[in-house]
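Then we have subunit A:
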Amino acid sequence: MTDHTTTDDAPSDDRSFDDSAPDGGMPVSTASVDAALESLDDDGLTGYNYAYLDEHTKREVRRSMLKAVAIPGHQVPYASRPMPLARGWGTGGIQASLSLLGPEDRFKVIDQGADESVNAANIRRLAETTAEVETTTDTTDADLIQSRHRIPEEVLTAGQRLVLQVPITDALRKVDPSDAANRRRHAHKNYGKMWVHLYENVVEYGEINIASRYPTMVAGRYLMDPSPIPRWDVPKLDDADHLTVLAAGREARIYAVPPHTAVEPLAFEDRDFTVERFPEQACHACGSTDTYLVEVSEESADEDGFETRYACNDSSFCRKRRENPELPKDHHLDREGVDWGPETPDGDASTAQRGGSE
Partner candidate 1 sequence: MTLLEAENLQTRYGPGCSQCIASTGDGAGTNQCPHCDTVVACAEADLGVEAGEVLGIVGESGSGKSSLAELLALERDEDATTAGEVRYAGHDGNLLDVDYETRHALRTGEIALVHQHIRDGLNLEFTGGGNVAEKLLSAGNRSYEDVRDRVRTLFEATEIPLARMDDPASTYSGGMQRRVQIARALATDPDLIVLDEPTTGLDVSVQARVLDMFRRVQREEGVAAIVVSHDLSVVRLLADRTLVMRHGRIVESGLTDRVMEDPHHEYTQTLINSVI
Partner candidate 2 sequence: MTVLSVDGLSKTFDMHVLGDTQVVGLDDVSFDVHDGEFLAVVGESGSGKSSLLKCLYRTYDPTAGEVVYHGPDGDVDLATCPDRTVIDLRGDTIGYTSQFLDEIPRVPAVDVVARPLVEQGTDTQKARGRARELLAALSVPEQLWQAYPATFSGGERQRVNLAQALAPKPELLLLDEPTSALDPETRQAAIDLLSTYLGPETTVIGVFHNTDVVEAVADRIIVLDEGRLQRVVPKDSDNEEVMIG
């Protein structure tokens, strides 16, 4: 928050709260904390720039995002700023979102598929108060979606942007803790070690057994950690209509999957990439069998313990499905049969729920 003057990146002028501090950099001068709080005549945002971050930071983040889009899957460093929450709680995602948001945008935040989590609600509120955006829980209604560990069940479209929070940026760290060595591997597209990891996976389990952060080739060039989304969601990144930005606050790296980019999960010719299987299971609330399900434990009715049930992980889509169980994932598009993640099982769970690994 220094004395930089905003120029070309300045948002439109219809803001009311920062007239006195166009650059967001005016300290409050008082004798005591009590007096400072007393002197505040608004909701406490005086002194903050539009969308919380100063313009310089936003420009820095946007530049890194542009570079990330230009080199799909490549990790671009950026000057990650301290945010009003601890690193590891989505600070990278927030910086990306706040740098992208404009007052016309509608913003959705989900945490493991849920809009209601405290963290998601707080991030949403921060954007509401600082960036004056409208928020929504409806995937089809959102311009920008920030998410932790999931890609929504409803098909994302060309105008939409998805920001994924990333705890660990490099897929190769699984096989070598040295970032320097891994950067060299990326530079030379030398992914032999990761292939050995997959090989040893098959040796040990008979199949590739990686639950999340599935190593994925982007545009046939860079190996990418797609963040801890389940395998279920990985095929949605392939040839998508929307832009995906992956941002890590702690590690200060941004990478991206631009629209219509080939995204291929690593797999052997004779050991396919497979998505999670939920044989014979359906969401207990909406009855869906073509969505990513999670186990939920609830106290059973007869009070003698807990029972395990399956439920949609994407709570907003589950709500729609409860109203209309037949609602397809591409209900909001003009075309039908859009390829978006695993298909509806037709009874043969082993083949029907297989993801695209071409």
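Candidates were picked such that all candidates are chains of the complex that A comes from, given by their letters.
One rule holds for everything that comes next: contacts are C-beta pairs under 8 Å (C-beta built on N, C-alpha and C of every residue); 3 or more make two chains touch, one makes a residue touch a chain; residues count from 1.
This is a predicted model, so every value here is computed, not measured.
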item: Identity of the candidate that touches subunit A (this complex; choices 1 or 2); value: 1
item: Residues of subunit A defined as touching candidate 1 within the complex; value: 188, 190, 192-193, 195-196, 199-200, 202-204, 268-271
